[in-house]
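Could you have a look at this structure, given as structure tokens, before my questions?
For this depiction, one protein chain was excluded, whereas all remaining protein chains were kept in their positions.
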Amino acid sequence: MSPRSIKLTLALLLATGAIGLALHGQPTLEDRVRQMEAELEDDLREGRVQIDPGELLALMHDDRMRLRVVDLRDEAGFNLFHLLDSHRLTREQIAGSWGEGLHPETVIVLVDRDGRRAEWAYQRLRARRFANVYLLDGGIGHWVEAFDQCLRDGHVEEIRPAAYPREMERVLFPAALGAKHPLSRPARAALEHRSYEAKVKVDRPAATLSGGCG
Amino acid sequence: MGPIDLQGTTFVLVHLLLGFGFGFTLERAGFGDSRRLAAQFYLRDMTVLKVMFSAILTAMVLVHWASALGWVDLELVWINPTYLWSGIAGGVILGLGFIIGGYCPGTSLVAAATLKLDAIVFLAGVMFGIFVFGETVPRYWSWFQESGALGRYTLADWTGLPTGVVAVLVAAMALFMFWGAERLEALFRPSADASKGGRP
Partner (left out) sequence: MKRDPEKLWNPYVAGVALGLVLTAAFVVAGHGLGASGAMGRVIAAGCDWVAPAHVDANPYLAQSAGADRDPFDHWIVWTVVGVLLGGLVAGLTAGRVRLETLGGPHLSTAMRLVAAFGGGALVGYGARLARGCTSGQALSGGAMLSVGSWAFMFAVFIGGYAIAYLVRRLWN
């Protein structure tokens, strides 16, 4: 093969490869979710990633833990009451570029009203390759149930278990207290009477293990 | 689906092999010779440009095709974070050093392996330069860490174009540069210079 034909062949291959790339496109987030579908379904079904409110509270009190609590409820619910230091995110943000600058060992806990919306977000964040994503088991409803002792210490009336979950919000949080409600961050003592199975393991994603040119 | 979480002996072996391929290819490209490397900047011998851009294009097309076919997850692949100003400043300084010293770090390793004394001395210089950097950078550490720090930021992110389209544009630019390089070589190379082999 003459040098000239080598050059032409390579140039042609390159041009074809590049044009083909432009036509074919790169995998989207939804493609990746589909690729990971089986694994994600399994995690959710086996309950591996749904954490007890007690565990979340323990994480909130752990100074060495890099924690991000993400609230997926609508604005009204969030303004009524949300966990201290939690951030409200929309679907666009979850599927977009939120969290790009976060430390790779950050533990992300997804919170919604009762635990169902969080599954969608869980799949997207895992597909975006966040290494440590968990869901609050039972959402805000379960959180309130778990720490109702805080309420009984004189701040608000008793919970009526039947009024769940929307009515409970109206009863418990007659004013938009946001994170000023004592339930936003119960004291460490509230953990004393709560036992749970700890599920959070902090993993480092592979991409940051390799790092760049030293 | 790649990349693979390599451990232990496999990890070492894979990287030894990658390095071996790297070093072997550089030597066969003729980069164990500082004169050929420097000739790039006198437009006589554009091998550096041809090899570099051919390599970048090949890898660009193949890796992104692997991603398109689901063979590698680019979310898990390291993409150099952009630190724009320190990157440009470092690049200019490295360019100055390149034309003065005749090597870049990778090629100097290859030349040193073939016992080129100038490469060995060059490497000693590199170590010294790195040492000086280590001692001086704390003084401007916050600039170093923050200026132009755009994180993981590709040409596709910057232009808003799909990655594939960017690939086509980059390929077109490179093909144009190859054509231009050959014209420049023809213009600046003294004729009947058979010692600089490896040319088409």
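Letters A and B mark the chains in the order given here, with residues in each chain numbered from 1 onward.
Going forward, a residue touches a chain if its C-beta (ideal position, glycine included) is under 8 Å from a C-beta of that chain, and two chains touch if they have at least 3 such contacts.
Worth saying up front: this structure is predicted, and the values here are computed from it rather than measured.
Student: Residues on subunit B that touch the omitted chain in the whole complex?
Tutor: 2-4, 6, 11-12, 14-30, 32-35, 38-42, 46-47, 50-60, 62-63, 66, 71-72, 76-84, 86-106, 108-119, 121-135, 137-138, 141, 144, 148, 150, 152-158, 163, 166-167, 170, 178, 197-200
Student: In the full complex, which residues of subunit A touch the absent chain?
Tutor: 1, 3, 6-7, 10, 206-207, 210-214
By definition in this document, only the chains that are shown with their structure count from here on.
Student: Roughly how far is subunit A from subunit B, going centre to centre by Cα mean, in whole Å?
Tutor: 38
Student: Using the touch definition from the top, list the residues of subunit B that touch subunit A in their complex.
Tutor: Its residues touching subunit A are 1, 3, 5, 54, 57-58, 61-62, 64-65, 67-68, 70, 73-78, 80-81, 151-152, 162-165, 167-168, 170-171, 174-175, 178, 200.
Student: Can you check the complex and tell me which residues of subunit A touch subunit B?
Tutor: Its residues touching subunit B are 3-4, 6-7, 10-11, 14-15, 17-27, 31-32, 35, 100-101, 128-129, 205-213.
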